[in-house]
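Structure incoming, see below.
All protein chains but one are shown in place.
Letters A, B and C mark the chains in the order given here, with residues in each chain numbered from 1 onward.
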Amino acid sequence: MRPWGRWSPLRAVAAVLGTAFALSSVGSATAQSAKPIKIGLGMALTGGLSANGKPALLAMQIWRDDINKRGGLLDRPVELIYYDDQTNPATVPGIYTKLLDVDQVNFVVSGYGTNLIAPLLPIVMERKLTLMGVLGLANNEKYKYPNYFQIQPSGPDPEANWAMGFFEIAGKLNPRPQTIALVGADAEYPRHAIDGARELVKTFGFKTVYDKSYPPSTVDYTPIARAIKAANPDIVFVASYPPDSVGMVRAAREVGLQPKLFGGGMVGLQYTSVMTSMGPMLNGIVNYDFWAPERTMMFPGIEEFFKEYQARAEKAGVDPLGYYLPPYAYAAVQILGRAIEATKSLDQQTVADYIRKTEFRTIVGKVKFGPNGEWAKSRVLMIQYQNIEGRLVEQFKGPGRKVVLYPEEFKSGNLIYPYSAAQR
Amino acid sequence: MVGGRLEVEGLTKRFGGFTALNGVSLDVKSGERFGLIGPNGSGKTTLINCVSGALSTDGGRIRFEGRDITAIPAHQRTRLGVVRSFQIPKPFISMTVLENLVIPLEYAAGARAERADCAAEAMDILRTIGLESKAHTRPAGLTQIEMRKLELARAMAAKPKLLISDEAMAGLSSGEVDDILTILFRLNERGITIIMIEHIMRAVMRFSERIIVLDAGEPIAEGTPNEIVRNSAVEKAYLGE
Amino acid sequence: MFSWDLLANAVVAGVLLGGFYAAVSLGVSLTFGLLDVVNIAHPAFVILGSYAAYAMNSSFGLDPILTGMLLTPLFYVLGAAVYQVYYASFERRGEESLRGLVFFFGLLFIIEVSLSLTYGVDYRLVEAPYIGKSIELGGVGVAVRLLVPFAVGLAMTLALHLFLSRTFYGRAIKAVSQDRLALRLMGANPVRIKTIAFGIGIAAASLSGALLVTIAPVVPSTDRDYIGRVFAIAVLGGLGSIGGTLVAAIILGVAESLMATFFGPSWSLAVSFGILLLALAVRPTGLFGR
Partner (left out) sequence: MVRTGGGLLVSLAVIVGGILLASLRVNLYFYFAGYVVLQYVVVATAWNILGGYAGYVNFGTSAFFALGAYTAIFLIEAFRAPLPVLILAGGLVSGLLGLGIGYLTLRLKGVFFSIATLALSVVLQTLIMNWDYVGGAKGVTVIRPGSPLFGNWVRLLFTVMVGLAVAAVTVAWIIERSWVGRGLRALRDSEEAAECMGVPTLRLKLFATTISGFLLGVAGAPFPYYVTYVEPSSAFNLDYAVNALAMPMIGGTTTWIGPVIGAVLLGTAQQVATVTISSELNLLIVGVVLVAFVVLAPEGIVGLVRRPRGR
């Protein structure tokens, strides 16, 4: 009568298990005679963070090619094995177990973003591995795992250091600003950034006149901008993701929100596509950044890197300039490679010990890690967009558009103050 | 031991500002064949929806076999013996004809017996109604008259004491109408009280012992078929002024 | 922090946003409300429209909204084709709703992925002279970036309303869901009528996509933010009621805007959906439902 009627849950579950077993044999046939050193990672190639994940992956592939051109590591070729984590933390445990147990990689590096590093840390800790983290904020604060290293230059106290530059700049202004508005998206990074900023508000003795968050799917930001304007702050600190960064900048302009200092922690303004579309509207905004084509930031090797990156970017369908993440993704694997070469070892602990005590010269400058795996000294840049005219991409390749204001040793120009003066 | 007496007292139902039933009262005796007629929109269907429990009421009382059923949910009324069929047949389309009957047997007839017994009983009912050859087809494969029969058979499976037949004959040929009438007469002989709502006058007049006429939510006439035919108010309601 | 000035501005901003929401939801009101086709891929077509406008804007510098209008015939054809597939696979066989839903879910994925394969996953924005400008209207500042979509949304609503009530095809579309007999008397073929209506729905989606990209940057997955909103608006407005859609869209827009201005913007979306839940519980047919 009913063909499935005789089926029992047993057979069904047996089928589940059978298929799952079959899975475990997938993808293990990549053995090579040259016995390459394998580095494995999951990366956001689809989903919300893929706009950053893809360029980060390209940067690592460039490093792999650079290394292999020079004859590899320890005379062995380097192989990158990567899977798409779909920007979904739930995929991370599976992907990394596959990398470690089936693909038998020698080292893992993290995917892009705090959310994707968080589920990876327990796995790495359980197996006592060395982990290079690629751009995550305050991941290790709860675990304090000694063999974790984060290439994002947040500094020893990631949450507080993140916006430090913005507040340092604000604190030195004359006349000194009194009031501040804090606004951010309801998401992981903005919440961290706002939490850090709140601490800094206390340290610097400003008065908070607005402190609210909004859902990431907000369409119209003018009501928010208007509410902030009504609170009349001297400083507006925004922690946002790309769509809301654009929304906030436009809305601020439209409602005439003109504090003395505007910006802080806006993700997305660093992207080439956003910079070219926004054009002069960016002028005057003071925002965090990781790199800018200023003379103070020309570390050895970085120009060659960008040459290669920009040549390959179009084909890979990623950010054409690649000034934001890619050099750091490159530097992360660069450090791992140096440590392997220097110790002539593939032992996790040996490599980790070397990374912990060494200062590396990378394409993003000198990198030295502190005890919690963050940069020993924060180097989150504060830049100001200046003199942007029109929307051509070429102008962003040269100096003077994203002027570095902080930290002092990388300063490449002066703040145009107040915000409105830079806009014109 | 014949049951099935239905008393409705001052039943009122409003939809927004529209009064669909305005203080309707009726008293259907045990074992009676009762006709309910009226022009379109006169409130017939609303009345039986209120009696069967598909709609809540805004006033009045409904008593079945002396028990107040005004506030109890529809499925419990069915279990008490108030069963209706639908004007537009609503068979359980994913089930076979036989399975369609098992549902009321299991739920309404209260047996909740082993499934095999239900199936045998369902088959009996199909046989009496002449649908046994279709027992294992799905309703989608039935003709219109078979669909009507299924609707009645399913109502029978609920073991009604009072059966409300809502336009069971609309759209049928005269031979088919006779078929259905025969079934209804046979049910009534077994002691089931029947309320028939019908547009086909020939059928209602032949079937009913007593008829009530609704117009604009109010009863305008009540009596034997002969009395109704001669009633001028009824004529007016049907033909207009 | 309350002030009348702020209130006026918040209401105006909300009304403007509502006009845009109406534009995005009109297609759903038409296809879901009048044809009973649960096109959950509607927002994906909206984003497709956004990318079309973006492509023309970045390559030829065309105005995004103008492009959106010019491209509507193309999307009309696309919509008509999609409906033909839908009809042949589901409606003709009956029992369409649940599987039809999955069909459109699949379509949503296909559109999303095709876009990210073609354009990548970068945020896309357009340029137009009115972006970033605002005008003063009696003490209330109005962002032109929102004013233009509002006007277009209003015009679309009006046009659709007139079309449905004044033209032969419009009346046939209204009849197709409610009154089969009238449709037959009009001598219209229901499948043809539904094809036309669906095509119009998708064309409306594409034009509203052009409005969207004018207001905010888009990525291929932006559509997911709109699935809930558009259906909420169509339902809240009363299915098939074009005027109701506009009113519901404005209610949602104003609610979001007021929340964002005076309370926590954090709660604005939840409040909108709370309104929907409440409305559904109290009046399941929506504000202007039949």
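Here is the rule we go by: a residue touches a chain if its C-beta (ideal position, glycine included) is under 8 Å from a C-beta of that chain, and two chains touch if they have at least 3 such contacts.
Computed from a predicted model, the values in this text were never measured in an experiment.
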{"item": "Omitted chain - touching chains that are shown", "value": "A, B, C"}
{"item": "From C:L107, C:L147 or C:A175, residue that would touch the chain that is not displayed", "value": "C:L107"}
{"item": "Residue in contact with the excluded chain [from A:T97, A:N232, A:N387 or A:N414]", "value": "A:T97"}
{"item": "Residue of A:N115, A:T130, A:Q348 or A:S412 in touch with the missing chain, whole complex considered", "value": "A:N115"}
{"item": "Missing-chain contacts mapped onto chain C", "value": "32, 38, 85, 89-90, 93, 97-103, 105-110, 112-114, 116-117, 224, 227-228, 231-232, 235, 264, 266-267, 269-270, 273-274, 276-277, 280-281, 284"}
{"item": "Missing-chain contacts mapped onto chain A", "value": "2-4, 7-10, 12-17, 19-21, 23-24, 26-27, 45-46, 48, 82-84, 86, 88-95, 97-98, 100-102, 115, 118-119, 121-122, 142-143, 185-188, 190-192, 195, 213, 215"}
{"item": "Interface with the undisplayed chain - residues on chain B", "value": "52-54, 73-76, 78-79, 83-84, 86, 90-95, 99, 102-104, 106-109, 112, 154, 157-158"}
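Just so it is clear, only the chains that are shown with their structure count from here on.
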{"item": "Per-chain Cα centre nearest the global Cα centre, belonging to chain", "value": "C"}
{"item": "For chain B paired with chain C, centre-to-centre distance based on mean C-alpha positions, whole Å", "value": "46"}
{"item": "Averaged-CA centre spacing for the pair chain C and chain A, given as whole angstrom", "value": "35"}
{"item": "Shared interface positions of chain B, touching two or more other chains", "value": "none"}
{"item": "Chain A to chain C touching residues, read off their complex", "value": "46-48, 50-51, 54, 186, 212-215, 217-220, 222-224, 226-227, 230-231, 242-243, 246-247, 250-251, 253-256, 268, 271, 273-274, 277-279, 281, 317-319, 391"}
{"item": "Chain A-touching residues of chain C, taken from the complex the two chains share", "value": "1, 3, 5-6, 9-10, 13-14, 16-17, 20, 116, 120-127, 131-134, 141, 143-146, 215-219, 221-222, 225, 253, 256-258, 260-262, 264-266, 268-269"}
